[in-house]
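Please read through the structure below; I'll follow up with questions.
And now, chain A:
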Amino acid sequence: MDSEPVLKLKEVTKYYPVTKGLLFARTIGHVRAVDRVTLDLDQGETLALVGESGCGKTTTAKLILRQETPTSGKLEFEGQDVHRITGAALKQYRTDVQAVFQDPWSSLNPRMRVFDIVSETLVVNHAVAKGEVADRVAKVLSDVGLRTEQSRNFPHEFSGGQRQRIAIASALISEPKLLVLDEPVSALDVSIRSQIMNLFKDLQDLYRMSYLMVAHDLGTTRYMAHKVAVMYLGQLVELAPTRSLFEAPLHPYTQALFSAALPSHPDIEREEIILEGEVPSPIDPPSGCSFHTRCPLKIGEVCEKETPELTPRPDDSQHHVACHLYTREPSRSPGDGEGKRV
Partner candidate 1 sequence: MTDSPLPAVRAVGAGTRKRPGFWRGLRRLPLIPIFVLVVLLIVPALSADWLAPHDPVRGSIPDRLKPPVFFGGTWEFALGTDRLGRDILSRLMHGAKVSLSISLVGILAGGVLGTALGLIAGYFRGLADAIIMRLVDISMALPSILLALVLAVTAGPSFQTIIVVVTFVLWALYARQVRGEVLSIRERDFVARARVAGASDFRIIVRHILPNAANTIIVLATLQVGSVILLEAGLSFLGVGIPRPTPAWGLMVADGRQLIVSAWWIAFFPGLAITLAVFALNLLGDWMRDKLDPRLKEV
Partner candidate 2 sequence: MSQIVNARLHADRVLRTDRPRRFRRVARGIARSVGVVVLVGVSLLLAQSPALAQADKLVAAVSKPGTETNRFWSGSTMWHVMDPALEGLLDQDPVTGENTTHGLAVSWEASDDFKVWTFKLRKGVQFHHGWGEFTAADVVHSYKLHTGPDAIIPTVDQLRGAKAEAVDKYTVRFTYPEPNKNLLFLHGGRSVLKIYSKAQFDKEGLEGYDRKFAGTGYYQFVSRKPGQILYQRFDKHYSSVKPDFRVLEFRFVDEAATKLAMLLSGEAAIADLPRELMKDALKGGMKTAESARAVIQTDVVLNGLYCESGDKACGKHLPWYNKKVREAMNLALNREEMLQVLFPGGGAKLLPRYAMTPGHEGYDPTLVQRFKKEYGYNPERAKKLMKEAGYPDAFKDPTIRLVLKPSAGVPEVALQMELIHQYLTVVGFKAELREIDHATVGSMGRARKAYIIHPSKNAPPRPTEVAFRAFYSNPGGPYQGWEDDWTSSNIKAFRAERDPKKRDAIAREVFNYLFEQYVSMPMFELRTQLAFNPKVIASWQFPGVTSTGYGHWHTVKAAK
């Protein structure tokens, strides 16, 4: 992990305009989907984007996949601006960056045979010679645990887990350097999930890929990710190596999130931080720290007025947090997870 990051997000922002007006729409505001997100993803590493629905994690994934263009900021893949590349470089990018989506029932074209689904990336990018395609498909199918002869079948002939394997195979076919995983197991049955998670882990070693994973399940995140970025209302509130984050979450929101997560055993008693209310509307997000409206540890006006910056912890340069608790009063360190709050 000492090489250059594969993917760099610099102050990436995505606003969607909200319009009003009868004939000529006026923009009356913006939905702040992604707000100044900066992060790096190293080679061979899994970065998980965690947060509740509407926090911007999926939009971030879409920005990386060029399904959306950023309002401002820059995404760099191997040093190139992702949204500026064209021609051959674009084709290269398309083969280097692939995605696996949440719902295996919707992510496979029901009208195409497995072979065509899997080989599509190669075909549209003319990545390899025609004769080679079949070999590549065979290899990648066997890598994901499917039989070559199944490539003649249609997706509906497979179960959910198998379909997700097909989706993975079609992402792997171009031997990508980065795989964007959008909730890759949450639509699967419990007994299938671990199969697929293990498969992802195995493939990462086999293909030396980086994963950018969007997830809301913390167990999955802990199992899969090396690094976790927690998002709230479009902003990154905490970014840290997995173990460091799970052992000692710093941001009050992260803490609340962890406390809300379900225990894996009835005997595990966890302090409950029940957040009041719901996530505010992203159209008119709260001023200052956007979490201040629900924060049980709000320290005063500063939270309402100033937006905290994502800064590394002095004791752990890998662990970044955006909270005034840690910048204003460095003496106070409530992040041990066993506080006295209710």
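For anyone wondering why these and not others, all candidates are chains of the complex that A comes from, given by their letters.
Everything that follows uses one rule, which is that a contact is a pair of C-beta atoms (placed from the backbone, for glycine too) under 8 Å apart; a residue touches a chain by one contact, two chains touch by 3 or more; residues count from 1.
If you're wondering where the values come from, they're calculated on a predicted model, not measured in any experiment.
Note on chain A: across the options 1 or 2, its touching candidate in this complex is 1. Across the complex, candidate 1 is touched by residues 65-67, 90-91, 94-95, 97-99, 101-103, 106-112, 116-117, 120-121, 124-125, 150, 153, 156-159, 162, 167, 170, 174, 180, 186-189 of chain A.
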